[in-house]
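Only a single protein chain was left out; the remaining protein chains are all shown in position.
After this line comes chain A, so read on.
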């Protein structure tokens, strides 16, 4: 709006200066000095020492701060809405499968330190709001992201799942929230929405390479989304956003050479090309992208190795490396000519520098697609640059009660060189930050922290410079531990151990696959003294590339440890049912005996009453007592003699003892068999329905409930049928039946002269249209079709499947066939065209309708020429 109020002269000047760019780009006049939305796409390829290839896709979209509302040209609207709604200052979301192999793929570059991620989902976000609002924003953000990326990120909403690191996590600030879901599956449905954020999706440009099966076949893949919102310039301006999307995939190229059994060939690195690892090629750039480049990076170790080889060949290595025809050098060959070659600025740390080849995708088109290939001519072995310490983590202890977590740091040989170069070897100190989150059910005792340096226990205060601990609260928050270690530079190994108790979860909190164990998220080990950065010497075109400027940034060297799997005490989920039945039995015992006691008193009272009645000789009481005696099933004893009553008591006692013994036996039996059913309940217990097959034999009580047992077996059969060979009698019966059926079908085939039916294909083959040649069939029109064969009276029996069809007698079959002639199915069957029956069935064509059908009608049904003619001929002959 400000623009419109300016003097027209100014306006004209501005318009003319930017005329071309603005009109071509968006067909509208924008504000002066306003940066446009930009999109860059880049791909970095790097051979890895262990015969693998690293591919790193880097897409960057940026939206400048604007005041023109929520309209975007290239920038994904979903993301800008997210930033506005949740006031996100910085956010990173990564989906990863596999583990970054720090030892062989390197740990010191920019790629591992910012793109190697823990398995599963990792999300952190910095909010631009006061502290008390952050948690609710975080919750809403997780839900939104879960909807956006088809993942269960919303599990991070609960306070037990996220934490707020104070200072050890790199973009440290109080407004940070950090959460991981180590077990989240990553698949196509996560990648697709991620790709939909790109202006060209995966339809054009470098992203065309992203073939899903090849990506997910890789050893490691990590898709990452990082966004930073810059401060808005003035009031009413929406913040500018930079969205960085990276996909890092480590793939193993299929090498033909590996198949050669030659011993020396084994040292050859596999040759690869884009089309061999992705199965696709790049046909031109995404037209919306500013730049679209592919880079090939040879890292320091490899270049040093190549130089070495060159020296052996007595050539001046330096020159060959930069010279234009390097791409056809004696070591390897590139299938495309690089547009530019850059050499890394040699740093203090190492003498060698990596080499970068740049390829511009712009030059290629659909007719001449870009396909970069690398063919090795000589065997090369090299090592990637390592982080100063290699971190790994493991569990100690045994049993279901307690254990210990150990983080071990091992010095890598490569780092020693830098250390020596850095400063005084004796005095120097290596700073290591450790950030560890433990879920609440792993109850860590922070006082038990022990530090070992070079296998010697050290005082904690000597090594740990700074520590921040927030203990977990049960079902409220996880435990967080942040440490700063100061290790001597000469350290060869260091270890931290900390003990924990395993907690108990409520029965509702167990996941469905609790027996698999519970995950402790990766610890983050970072080295604040070391920064990974790669500065390439070259012209300004390098600065325009977001990928290379990302390399230039000094990022802290970081590594993630493994995810730990802690087996927790998982209850036998039948326990509740056991408890219920045992409790019921105990109650029955208690009340039974109580009742008994009460009854005995009644008997005494009764005697007393009888005495009284005998004295009184009243009629009514006598009758009553008689009645009650009858009800109790005992004859009224006329005698009141003491010995008689004594014997009566004795017999009752015996009865009671027997009763109690019986009950005890029953209780025992129930405990043994995890009493699956409350007696008298008509329905099967849930336990039985859930897990009906856990106990089969050795329970005599089972035999009484034959019906139930049968159902159980059925249940089991449903679970495992077709997968597991069965051993019960039932299946052998079934097998018998199958055998019989097979024999029967064979007989039928041999008996009936119609050999055509013997080669009937499996229905499923037909459905999908696999065209197996029919072995015996001489019926040509049947060949070309992919339809079902719906006739029920078909003689064909699928020999591969167990079909419990009632074997009809041949006589009955004949009869049926005669009857069938009246129906469409029968008619078609008589022509051998039963596979078209479903077509008629779908269109609800019966015999009367069929008679009136013309050739065109049949054509409309989609019936091929041959069968059509046959049907018409047959109809004519009938009519």
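To be clear about the criterion, a contact is a pair of C-beta atoms (placed from the backbone, for glycine too) under 8 Å apart; a residue touches a chain by one contact, two chains touch by 3 or more; residues count from 1.
Definition applied: contacts and distances are computed from a predicted model.
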Chain left out of the displayed complex - its UniProt protein name, from "GPI-anchor transamidase", "MTMR9 protein", "ER membrane protein complex subunit 1" or "Serine palmitoyltransferase small subunit B": "GPI-anchor transamidase"
Residue in contact with the excluded chain [from A:53, A:186, A:453 or A:828]: A:186
Among A:109, A:122 or A:202, residue touching the chain not depicted: A:202
Which of A:167, A:216 or A:394 contacts the chain that the document leaves out: A:216
Those residues of chain A which, in the complete complex, touch the missing chain: 97, 139-140, 143-144, 146-148, 150-152, 154-155, 157, 184-189, 192-193, 202, 212-213, 215-217, 510-513, 573, 686, 689-690, 714-715, 717-723, 762-765, 767-770, 787-788, 790, 792, 800-801, 803-805, 838-839, 841-844
